[in-house]
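Got a structure for you, questions after.
A selection of the complex's chains, in situ.
Each chain gets a letter, A, B and C, in the order it is written, and its residues are counted from 1.
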Amino acid sequence: MRENIVVQHIARADAETIAGLAECGVATIHESQGRVGLLAHYMRPIQMDKCIAGSALTISGAAGDNWMMHVAVEQAQAGDILVFAPTSPSNHGFFGDLLATSAQSRGVQGLIIDGGVRDTRDLRQMDFPVWSKTVFSEGTIKETLGSVNVSIVCADALVHAGDVIVADDDGVVVVRRENAIQVLVLARARMVIEEEKRVRMANGELGLDIYNMRPRLKEKGLKYV
Amino acid sequence: MRENIVVQHIARADAETIAGLAECGVATIHESQGRVGLLAHYMRPIQMDKCIAGSALTISGAAGDNWMMHVAVEQAQAGDILVFAPTSPSNHGFFGDLLATSAQSRGVQGLIIDGGVRDTRDLRQMDFPVWSKTVFSEGTIKETLGSVNVSIVCADALVHAGDVIVADDDGVVVVRRENAIQVLVLARARMVIEEEKRVRMANGELGLDIYNMRPRLKEKGLKYV
Amino acid sequence: MRENIVVQHIARADAETIAGLAECGVATIHESQGRVGLLAHYMRPIQMDKCIAGSALTISGAAGDNWMMHVAVEQAQAGDILVFAPTSPSNHGFFGDLLATSAQSRGVQGLIIDGGVRDTRDLRQMDFPVWSKTVFSEGTIKETLGSVNVSIVCADALVHAGDVIVADDDGVVVVRRENAIQVLVLARARMVIEEEKRVRMANGELGLDIYNMRPRLKEKGLKYV
């Protein structure tokens, strides 16, 4: 029932939409699409102050086995983001500077991995951003087949090939490809509203007043003493 | 039995004492007050090489609910530090750049939160320091009342409103308001002694001799082979 | 059956070999010696972009007790790395700027500790690198004897006094002293090969072809769809 396949042709969101999403950041996008799509909180960046967006090139592989990474790189298009989920939890260092060199030469932007990564200093120097569960040098083997560009569960989130991944210092969020334009519109609208609020707040106006919270707080029984 | 209240007037330590404590750092203060008051080791800064001290403006709220944050900001005085504890464990991103803007406009120095925070890049750019259990974008709701300026348990430590919070790269410590001056005196004395030892150690003198440990090691039976 | 001893004379690898290993990095060395010797993935640096190698000066002490640290410093030679393992798990801050000053004055390069460390900002300013399980200010006592330069289990790895420790952003690896030269030879050979592959990959050649993976993938049944 389990077949190992490589899907060679996947649909991707258009580049402009993706670029737009990269400007919004993870928290804004998460809000704009109804608070869904976040990867687990343990997914942390190996670098600081970086935000990327790109199409998910999904990879399913065995724990401690990075064979499918090599298969995946061949399927990459410029701007893709590798998204790797092991079929069972693993802290192995699935990915290092060599694979990053290969991926980068194909235009891959970065890596999201529910596992370990190594050569992190080199990856930072190469400007190849990574979000991972852990950093660990433990090597992997190449024994068990997996699949490329199938739907995967990565760090609690369901990711389809071609979905848009956005990642920054706050974590990682997935946007369904078919929703990407709509999410971008909503996220931009949200940013406008937030900017307006930011100005008011910077001037000392309180959230209590901007959001008109006082009546409801009173109704619920909050007492000032 | 559980009432949700906002205490509007709290006593604070004087500004000079607080400023003095900020110069001592967490480890020295922890030692000087008898090794009490540390928040749990999982409380980590989102920035590096920053040490702050201020009066605790305490906030108790429900898991995944940041309503009371807005209530708290109104109670802030210049130099205060927000200290938030959810009533049950939560990794939600309770606090982001908008709330930080509002808090900063009221003079709040920073945030201590036994939960998640988001917009971390923005917070660093704003120079609004945060110590948190996690970094996560997951949004919160505004449904359940909590309290402001009551005593809370935050990351294993009991914090009363108006206590002095000191936070640096090593973590977070709470100093009882009524002990603040005495702790400062002891911490400064300790720093003088430590500086003296540092000079001796930098010159190659051993802790074994400075602390006269050799007789007791021998008595306990340590063997050199 | 348990004796507390300080072994005063231990064999060390030669300085040139050690310096060579520092240039290879943890991942390469781990691979070159047959994927053994890694310390647990939770051992994280308090600084970035630093790689050191040195002879292990091993320390076994009780949880929450740093007495043996002082004993150990006297045994240090220039270039040594302190390797501390508590006899049961502990997050205490066993080591801070004073001990670092003392150790550094004796030529100690850095610290590997399966426990906590404090004064991390000072340690970074002193350029005294540390890899630890946690950062925490909790102070320690000096009540229970331990041993220096005995074999210890540190973060899942067996370390003998005089073994070579290599630590970088990816973690920590131990090389048996008697294997150090051979590992260095293999690691350098590996680096040459990897550099060659890096060039090919940077030019767009795929791992699938460089490693001749296609026939085996086909044989195992991977389907391209």
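The working rule: a contact is a pair of C-beta atoms (placed from the backbone, for glycine too) under 8 Å apart; a residue touches a chain by one contact, two chains touch by 3 or more.
This is a predicted model, so every value here is computed, not measured.
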| item | value |
| --- | --- |
| Whole-assembly copy number, given 3 chains displayed | 6 |
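The rule we apply is simple: only the chains that are shown with their structure count from here on.
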| item | value |
| --- | --- |
| Approximate Å spacing (C-alpha centroids) for the pair chain B, chain C | 31 |
| Touching two or more other chains - residue numbers and ranges from chain C | none |
| In the complex with chain A, residue positions of chain C that touch it | 25-27, 30-31, 35, 38, 41, 44, 48-49, 51, 168-171, 173, 194, 197-198, 201-208, 211, 213, 217, 220-225 |
| Chain A partner contacts - residues on chain B that touch it in the complex | 3-8, 67, 69-71, 73-74, 91, 93, 96-99, 101-102, 104-106, 116, 118-121, 124, 134-139, 142, 145 |
